[in-house]
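Data block below; observations after.
Of the protein chains in this complex, one is absent; all others appear in place.
== subunit A ==
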């Protein structure tokens, strides 16, 4: 294993009953890169995320993360080693404030114990103070300065997305999994989010694995792209290489027999945009 590989999956399979959601997935993610996972609906992208973060146990195969084998370990232990994620449908703690969401994210890096909290020891107070300062810093980093006391549910959609990323970053990950961070956004918000993702990579120094639907974003952001279809990897490489790959075009557009040539060309144009 090369020293700059942060995550490696080796022939990972995941079956749900008879359905093969993932078969023999090999992924290699290079440290400090932005790696995109694309594919049509139902291709197994989110399943891949769930398996990598051990939310779902893989049926077979190996997963290595920062030199440790993580398939079969508990999700919270994966988080301890340095992996965090966001969700396709935002899963914030909707009824508490923005800052409390981030504080939950910092759980791993706080040292206060329950008995320390009961007696409100100086160490606990210092720990909480530090946590609060850090949370405020993170809020500022995701452009939510001054909104820490707003109930998460009442934040605008884009802010909720960024808050979810801030919560993930609060766990100080080395690898951040972002599941469709631009879903449901308008073009303006999307370009803001793209800048933001770059900023996260560059300033926090975290590797990013991204699920994305929109080609424009994938092409602009990714260092490397992996294409999934029916749970299988059908292509991998630089964005440009993947873009022209016939298998990819077929997966996205069908075999072409039922699609008129004009429509296919139009769709290809979108893909290339």
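One rule holds in what follows: a residue touches a chain if its C-beta (ideal position, glycine included) is under 8 Å from a C-beta of that chain, and two chains touch if they have at least 3 such contacts; residues count from 1.
Keep in mind that, in the parts below, contacts and distances are computed from a predicted model.
The complex appears with one chain absent; UniProt names that chain "Branched-chain amino acid transport system permease protein" among the candidates "Branched-chain amino acid transport system permease protein", "SufE family protein", "Gas vesicle protein A" or "Oxidoreductase".
Checked against the full complex, the one of A:84, A:182, A:226 or A:243 touching the unshown chain is A:84.
Note on the undisplayed chain: of the listed residues A:107, A:137 or A:240, the one touching it is A:107.
In the complete complex, the hidden chain is touched by one of A:34, A:155 or A:206, namely A:155.
Although one chain is not displayed, its contacts with subunit A can still be listed: residues 53, 55, 74-76, 78-80, 84-85, 87-96, 100, 103-105, 107-108, 110, 112, 114, 117-118, 120, 124, 127-128, 131, 149, 151-157, 160, 167-168, 171, 184.
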